[in-house]
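Only one protein chain is missing; all other protein chains are in place.
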Amino acid sequence: MNVDWLLTHSPALLIAIPLLAAFLTPVIDRINKKARDAFVIIVLIIAEIIMIALAWDVFTGSAHIYTMGASSPTATIPAQAAVPIRIVLEVDGMSAFMGLISTTVSLAAGFYSLAFVKKETGQGRYYALLLLMLVGMLGMEFTGDIFNLFVFLEVLSMASAALIAYRFYYGDAVEGAFKYCVVSSLGALMVLFAIGLLYGQYDLLNMAALAKVMKYTTLDRIALVLLIAAFAMKCGAVPMHMWTPDSYTVAPAPITAMLVAASQASLYALFRICFSLYGLTLDVTTVGIIIIALGLLSMFVGVTMALPQKDIKRLMSYHAVSQTGYMLLGVGVGLYLLGKPDFDTYGMAAMEGGIFHIINHALYKGLLFLTAGAIFYKVKTRNLNEMGGLAHSMKFTTIFFMIGALAIAGIPPFNGFASKLLIYESAYHVSPILSIIAMLVSIITLASFVKVFHSAFMGPPMENAEEGDVPKSMIIGMAILTVGIILFGLFPGWVVSNIVHPAAQALAAQAGYIGSVAGGA
Amino acid sequence: MNDENGEGLSPIVKIISGMIFPFIMIFSLYVIMHGHLTPGGGFQGGAIGASAIVMLIVAFGARHTEKRAGEEKLSLFESIGGTLFVLVAILGFIMAATFMSNFLVGSAIFGEIPPFGSNPGILNTGGILPILNFAVGMKVIGGLSAVVLAMALVSKEDD
Amino acid sequence: MRKIAVVVFIIFFAFMFLAAYDMHDFGAPPSKMDDYIIQNTQNETGANNGVTAVVFDYRGYDTLGEATVLFTAIAGVMVVLRRRGENE
Partner (left out) sequence: MIYNIPFFAVIILIAVGMYAVIFRRNLIKIAIGITIVESAVNLFLITLGYREGGVAPIYTNLPANVVIPGGMVLPVPQALTLTSIVIGVAVLALMLSFIIRIYQYYGTLDSKKVRRLKE
């Protein structure tokens, strides 16, 4: 039980511990409610600690390979076979980076839930599903096997759909959940069909081994289109964004924060497919332009749809769509330049910007949704016109909201500024219009959040508002994310070179991804 | 129709389904335990077992079944099955090298290695496969019947 | 809106038919990975049934995920169909 042993097995442990806890939570719930709360929080903290250790090891060393059921974790290819037979987990920089986001947001959501769902029934299963969402995200992020990706995508979608419908007595919650469920199961079936196409041609399921033999035939192209469409739908990019506001709005606030991280897991899958599975065999210019176009559309449509909203969470959901556009733009520019001589000069910077924006978005959007939940907890409405003067009673929430709003608008010294600047600078080299649109969207975002701040927090105190702020556990949940925002905003240089760069490097270097599982590329 | 709660089907259906229930369960157990030798396994056998419980729900009514085996009890059964699965998987890297490794091959329990090619089937083979089949069977029996029971009870709430 | 949907629908399925046409011949799949599994099932896992060996051993982790999906859906059904009223 030494540190090396723990690090070697940590990819499997990170899946197994929350999974075991999810199976046990309903059992513990029947015995003691307090014990269940403590158990869930302890499990989330353990997951966070193991994840940080694993991520540190990956960022400073090399990718972790874990072969399920083999004689040793690194024995990916059995002696007599030429290809990987068993399921391989491959935790490289990008996977570890996404894993950090998932565990951090889950920890914040776990703390926040303690008070937020205190008055509900069925809490045992609520926490079980929360842990299962974490399992689904980590499973998607760590896996090196394409069918396994589908399985954990389904774990994630089912857990999210069930949690969106947690407050089923509102009616519209179940409706949003149904919509989410239909969209995600159709998307998952498209993914499964694409997996069938790939399997039928190559008789392989391991992503690295597939990438090694990928020929980019007609069937591969059709599979690529299906995969991009399905994952773009799941991450809420614009032509397929209809489900996002509906389901984000009605979910309980901690779950909305988790959903942000969940759609980023789909975004990760999209990037992984484009960069690691297809890589340079695909037509990077065309696919890059498609992804940039998706990004621009998402940014612009999302922010314009957000402006007239009266419902605070609906407004934030449209902003989530718009922010997803920045990530697609940044990484799309990287994909567009992949393999061209310009990649090293500013293509890498664009990828770093896009990837840095993923973690920033998870932190500040998660925080904003949590503050919206705190407001709902206090005043029992999401309508902006019915609230006002909350700054008088909710001091902490006001501060958290201000930090989140300034970060999303890209105001220095918060983290949103750092990643947006990287995207502006590098997208400018491809086409100045990209940067101009991005900046414009950023300004509209600021305007929109000024409006929210004004109508929710300013003005005379509400007559029927209770005194005091929200319970302590909710403040802890929000504080975890706020600390992240401030740290990332104060030391962007350190974060980019030590966390973001390895992640971008892992995506861009396909040969490394293939080499560590399937032998030399 | 003629129960005290006005639930369930006629006495003929009740008695016959009560009689064949144990046989279906035994068949389900057979399919689960021979999963590594014949077509079948945990899911298939579990589905057979769950259909036996669903037959009882149809014949006797949801409320009557709930008194004997409530949805909470059934889903507890499921949780135990899931826990058993993960524990066996975790034992993989305590007893052998990696998560989910088949550490029982070659040992005394289920560890025999059959002769290559056609053979009549030896039950004591398969390593952890029979145990996992059993865990999954438990899970499926508990889970599917709990779902049907919950749905039947909710549709009863309306009237 | 409906017309656009119909057009997209038709284009999509034209490509899907192309995919079906382009697949390998029915009944003659490539089988590098599967041949290894068929030949080594008995000595590696001790099971006579190749499918069970794949489900629980070679791809046992998938089965764990699948059991998790089932557990998730059942917990979800219980959450959605739970009785409300008595607070904890």
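Chains: A, B and C, in written order; residue numbering restarts at 1 for each.
Keep this in mind: a residue touches a chain if its C-beta (ideal position, glycine included) is under 8 Å from a C-beta of that chain, and two chains touch if they have at least 3 such contacts.
Remember, predicted model here, so these are calculated numbers, not experimental data.
Q: List the shown chains that the missing chain touches in the full complex.
A: The omitted chain makes contact with A, B, C across the full complex.
Q: Looking beyond the chains shown, say which of A:L7, A:A161 or A:A456 touches the absent one.
A: In the complete complex, the chain left out is touched by residue A:A161.
Q: Hey, which chain C residues sit against the chain that's not shown?
A: Chain C touches the missing chain through residues 2, 5, 9, 12-13, 16-17, 19-21, 23, 25-29, 31, 33-35, 37-39, 41-42, 48-51, 53-55, 58-59, 62-63, 65-66, 69-70, 72-74, 76-77, 80-81.
Q: Across the whole complex, list the residues on chain A that are touched by the chain not included here.
A: Spelled out for chain A, the touching residues are 147, 151, 154, 158, 161-162, 165, 168, 171-172, 174-178, 181-182, 185-186, 189, 192-193, 196, 199-200, 203, 205, 246, 249-250.
Q: Kindly note down the residues of chain B that lie in touch with the hidden chain.
A: 37-39, 43, 114, 117-121, 144, 147, 150-151, 154-155, 158
Basically, only the chains that are shown with their structure count from here on.
Q: With chains as vertices and touches as edges, which is it: line, ring, star, complete or other?
A: complete
Q: Out of A-C and B-C, which chain pair has the most contact pairs?
A: Output for the comparison: A-C.
Q: In whole angstrom, what separates the CA-based centres of chain A and chain C?
A: The separation of the two C-alpha centroids amounts to 24 Å.
Q: Provide the C-alpha centroid distance between chain B and chain C, rounded to the nearest whole angstrom.
A: Chain centres of chain B and chain C, defined by C-alpha means, are spaced 21 Å apart.
Q: Which chain A residues sit where two or more other chains touch them?
A: Expected reply: 19, 23, 26, 68-69.
Q: Which chain C residues touch at least two other chains?
A: Correct list: 57, 60-61, 64, 68, 71, 73, 75, 77-78.
Q: In their complex, what parts of chain C are in touch with chain A?
A: 15-16, 18-19, 22-24, 29-34, 36-37, 40, 57-62, 64-66, 68-69, 71-73, 75-80, 82-88
Q: Could you list, by residue number, the parts of chain A that touch chain C in their complex?
A: Those in contact with chain C are residues 19, 22-23, 26, 33, 68-69, 78, 80-83, 85-87, 118-123, 125-126, 128-129, 132, 135, 139, 145, 147-148, 151-152, 154-155, 158-159, 161-163, 165-166, 168-169, 174, 177, 197, 200-205, 217-219, 222, 225.
Q: Looking at the complex, which residues from chain C come into contact with chain B?
A: Per the touch definition, chain C meets chain B at residues 42-49, 51-53, 55-57, 60-61, 63-64, 67-68, 70-71, 73-75, 77-78, 81.
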